[in-house]
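One structure is given below, encoded as structure tokens.
Missing here: one protein chain of the complex. Every other protein chain is in place.
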Amino acid sequence: MDNSLLARFRRATHGQPVPALIALALIVVVIAAQAPVFMTAGNIANVIDQAAIPAIIVVGLSFVILMGSIDLSVEGVMAVGSMSAALLVANDRNSLDFGLWALPVVMIIGGVLGLVSGLAVTRLRIPSFLATIAIASVASGIALILFGTSAKPQIVDPVFIDLTQGTFLGFTKVSWLALVIVLLGLVIQRYTRFGRYAYVIGGSEEIAKLSGIDVRRYRLLAFVIAGMCSSLAGALTASRTSIGSTTPGDGLLFLTIASVVIGGTILTGGRGGVLHSVIGVLIMGVIVTGMVLIGVSGFYQQIIQGVVLLVAVTAVAWKLRRPMRVVM
Amino acid sequence: MSAAEPTVAQTSTEAPALRLTDVSKSFGVVNALTKVSLEIRPREVVGLIGENGAGKSSLLKILSGNQTADSGTMELRGRPVTFSSISQAMSNGVAMVYQEQSLLPNVSVAENILLGNERGAVRDGFYRWKQMHRTAQRHLDEVKSGVSPSDITDTLPFAQRQMVEVAKALATGDGSPYDPVILLDEPTSVLESGDIETLFSVIRRVKEHASIVFVSHRLEEVLEICDRVYVMRDGEVVAEVDPAEADVDQLFRLMVGRDLTSGYFREDLSTEPTPDVRLAIESLTGPGFSDVSLGINRGEIVSILGVQDSGRENLGRVLFGALPAAHGSVRIDGERVGLRSTRDAVARGIGYLPSERKIDGAIMGMSVADNMTLAHPDVVSTLGVMRSRRVREVADEWIRRLAIKTSGPAAEMVNLSGGNQQKVVLAKWMLAPDLRVLILDTPTRGLDVGAKSEVYAILHGLAAKGVSIILLADSLEEGIYVSHRVITMADGKVTGEFTSRPGNRPSRTSLIERML
Amino acid sequence: MPTSSEVTPVVEVEKGRRPAGSTTRSAKRGERKGAAARVLGFVNQKGLTPAIVVVLMIVVFWAMNPSGVTLNTLSTLFDQSAALLMLALAQSLVVLMGRIDLANSALASFLCVLLVIWLNTLGPIAIPLVLLLGVAIGALQGWVHMYFQIPSFVVTLAVSGIVGGAGLIASGASAVSLIQNFELVQWFYESPGGIPLAFVIGAAIAAVLAFFVAKTARGRTLKAIGSNQRATAYSGIRTTVTVVLGFALAGLLIGIAAIMTVGQLGTASSGIANSLLLPSIAAVVVGGTAISGGTGGPGRIVFGALIIALLRIGLDIIGVPQEFQPIVYGVIVIAAIAITVNRSRTLSVV
Partner (left out) sequence: AGCSTGGASNADSGETCDETNTHLVMSFRGIDNEYYIAVEAGAKAFAESVGAGDRYQWIENKNDSAKQVAQITQILAETGKCTAINVDPNENAIVPAILNAAKKVGAKVVVQWTLPPGDVTPESYGSTFTSFMAENAETQGYGIAKALFDSMGGKGNVVAIQGLLDNTAQQGRQAGLERALEEYPDITLLDAQPADWDRTLAQNLMQSYLTKYGDQINGVWAANDSLGLGALAALRAQGRTDVGVVGIDGLEESLNEIAKGTGKGGYIATNMSKGSIQGGIGLDIAYQAVTGAIDPDKEPSLNRAFYLETEIITKDNAETALSAPLVADMDFDDPFAVAFEPVFDDK
């Protein structure tokens, strides 16, 4: 076996998001050079705070994508999460006051939506791409029904609001919550049958089936977990804005999928993982904040994001490039 | 292992581990199995042979719970069963290694070995990596492989991956308290001879506590390792043979229902090449090989032999434009070949048959006719528009000429057996209006003897028409007997060149010497 | 002789193991079909299901609101769906090759803006110019995707951001309107003799594309690439060139969609067609083209586009309450795909 330093480094870091980390470091260096204020503790805490909710989303999304599926229902499920959370905690619409117990309830609701997506994919054999678009539509309808015909429900539960606005050891509480969920995701990915089978199914569904693995069950579970993460993210957005909204996740679908891809989780499945995606989220967050700190005109931000996405993915995937490789 | 389990006293040696009675299975109009009855006894190796499409894989799929029979009964250790899923079969000690088995490239060796069969290594849904690595290590030790269980599979060289496959086969039968039944569907078709020996020694060892079904097209192997052999033909079991009292010719006769009259390699059809050089390769260098110079005459069959990573495969790919050449030149009939894309090669009259039929050769989702005409649409189209009738006629013609077993030109590739798929891919090049050079990468891998023999006949026929053939042979014998000349490669260099004519064949040993 | 279903399924299962039959298999399904299922299978095979769904939907809508479903309203509906049809056709070519184009509607918006600006400043030459630019950007996307080997999902996602921003800058972040040469693009939306011209032209283009894919050598390679790109390359076909051509052709159709949109609106803005992306993909799949590539084709997309158009607008006609519309939409899309997708072809669904 090749024992050069480089080869040993390659083996040791196999499956780790090294290219994404390098990309993150480079982007940070460039931005910090333009706007030194970027490296202040306060700003770093802000970047992490802003990354917290997308990070929670990508934990769930990663498992779905690892299996080669995709979940485009993020924004719709977040809307249900936001509205139901707002109506379950103390608010100005009704007399419910579940406090933090609203979170598990909201996650169950999101899980059920994920379950429906998963069933459409595994039982009706509808490609996840479309099944989840349809579920996104259904979810946004549910959110509208919850919204009814009065003003946006305002959250008055201080504990629930403190979840995203209060700080602990210099970081917002939601940052810590996201950290816990990311760690949980990593444990699931590394130590559970579900997590390992996500790689197996993404590697080859055929081999998985022939090995007696109930592929449908695990795929279903991935959608359920993704639904739970998205609805939790919706609830946390409600906490952050202190209102329930039918559009709390506008633009987050683009952001999270771009993050997952930039992190190096490939859309055909089998490679990447939770950590990759979280680093992708940080890259996207750093770029958005960096552009404000540098003072890039709003007109160019969209273009820059697109170009960065292309360049980053090209760089991350460059080593995979070879003749006759098939990339869809 | 199972012997240690107290619940199972496997004393009733006489009860067959598995018994099938009158099992039938059809796919639409194709009767894959017709009233098959057979039994697999404890602690024996049962051979299963038959031509491509005879129904071997279908039978194994039913035994392993992958498919259900249309009718008939199955008894497991004396009790009637129906497996409704693979995992059910596995938990009852019946496990299968598939013909197209491959390992998952993206997970560790240990996970691959114990996939779907983790037992104690996963408790309550949680992995216990130490135990998993320990169990996997045990199976790796059994095959004497130096691979570490924590290695990621796609970082391993090909040869090591093959041993992991074997280790996995062993582990697969390990999941039940009973003596396992292990179904091996053509495990040797992708193995090199050294690895085959290892596999056989492993089989002999495992046989002490297991029943094994062994499918192979290499009849010598079957005679060597099996205790009993069932011969299948057209979905039926036509004979049960004792290997001690049979020879290859006899097995062949039983399989195809006729005599192997004119010799397996069809040397009778071999013709003399004309003396003019058709393909001239000059100091060609590419990924994995360097400085290859070679001239091939019109109508000449040249086989290239080499072990894994000898560079011969990539030489073939570079010649076809599928991999970039670093430098060097290739000429056909004096004209230089572009080598920049497969298109350049095809335009110059080069055809290529890839080794991985399912990945690179056949387009499974398309019809037989579409597959055949894909490379040379001009043959069946006017001004770029396909003429459906002509497509059908051409396909029908080649189906007839190559004796392809299929329902017709519109049949989807995925429904053909391996050998017949290979013939379709061959036909793709044969209908070229001006085929000059055909490169074949292990074209007979996984084909039955009858089909192999037919492929050799086709090659001789092409050579007789002046096509020059480069054959990356699947076995030494194939290389020696089918070709006019044998080239050996090792470590990316040409190491030897031997003329090979009737009465003047190079010896196995002299070839092996040059290949290492 | 007992059949398998009569055999008592006795399975030895050890205590503590996964219960027997915990996994059910799918292979058995579909092996024994009734006559009805066979007819349905045939209809599916021939790609007729989307057409039947369209007819069914129109009948249901008519039953719920007879005055809302007339020849006049239907031809209006057809006209309204012409641009969507063009984008769906563009998408179908890309999907056929196993790729996806997420930039399709953003590119249409961008081309709309340029078309208006150029019609005002350069005159009639604007039309070929916009079509050319569509082809060029499409081809460039395809080339970047193939050369750098980046998934089309990512390339087109990025391009959608880039052309979106470019449109914003080109339009000066506001709507631009045609002050001259409107007649050059408006004729699409005339209905001589009650025939919705835009839609008829769209359907004709679909027919040409369907012929291209099904009957020409080049068109067939699109399909081959979608089924097995490596085997196609090993047949001497230049896959990169073909994919680039496929994207370029899609770009041309997107350019036509832009012309139709400007013909309809007389104005443009940087996000004018953006909302058509997901409907265009849904139309492709509802039309029976597998998202995994290799099967289906443009011919069926016409009905897919009609199904989606009926869903987008039809729910208003029959008076489904606004808050229930997204739910009804989602459920019907799933149901429509569930019955139109030809399952026998796809081995796995992800």
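Order of writing sets the chain letters: A, B and C. Residues in each chain are counted from 1.
Here is the rule we use: contacts are C-beta pairs under 8 Å (C-beta built on N, C-alpha and C of every residue); 3 or more make two chains touch, one makes a residue touch a chain.
From a predicted model like this one, the values you see are computed outputs, not experimental measurements.
Shown chains touched by the hidden chain across the complete assembly: A, C. The omitted chain makes contact with just one of the residues A:Ala20, A:Leu144, A:Leu282 or A:Val327: A:Leu144. Of C:Gln91, C:Asn104, C:Ser171 or C:Thr242, it is C:Ser171 that touches the chain left out of the display. The residue from A:Val37, A:Leu100 or A:Leu320 that touches the chain not shown here is A:Val37. In the full complex, chain A contacts the hidden chain through residues 35, 37-38, 40, 42-43, 46, 49-50, 53, 144, 147, 149-152, 154, 165, 167, 172, 237, 240-243, 245-248, 250-251, 288-289, 292-293, 295, 298-299, 301.
On the side of chain C, touch with the chain left out of the figure occurs at residues 67-68, 70-73, 76-77, 79-81, 83-84, 168, 171, 173-177, 179, 261, 264-273, 275-276, 309, 312-313, 316-317, 319, 322-323, 325-326.
What we mean here is this: only the chains that are shown with their structure count from here on.
Counting C-beta pairs in contact across B-C and across A-B shows that the higher total falls to B-C. Distance between chain centres (mean CA atoms), chain A to chain C: 27 Å. Taking each chain's centre as the average of its CA atoms, chain A and chain B sit 43 Å apart. In chain A, the positions touching at least two other chains are 212, 214, 324.
In chain B, the residues touching two or more other chains are 66, 85-87, 322.
Interface of chain B with chain C (complex): residues 7, 22, 66-73, 76-77, 79-88, 91-92, 176-177, 320, 322, 341-343, 345-347, 352, 354, 359-366, 370, 374-375, 377-378, 381, 384-386, 388, 428.
Within the complex, the chain B residues that touch chain A are 65-66, 85-87, 89-90, 96, 98, 101-107, 111, 115-118, 122, 125-127, 129, 152, 155, 322-324. Contact residues of chain C toward chain A in the complex are 22-23, 98-100, 144-146, 148-155, 157-162, 164-166, 168-169, 173, 229-230, 233, 278, 281-282, 285, 290-293, 322-331, 333-334, 337-338, 341, 343, 346-350.
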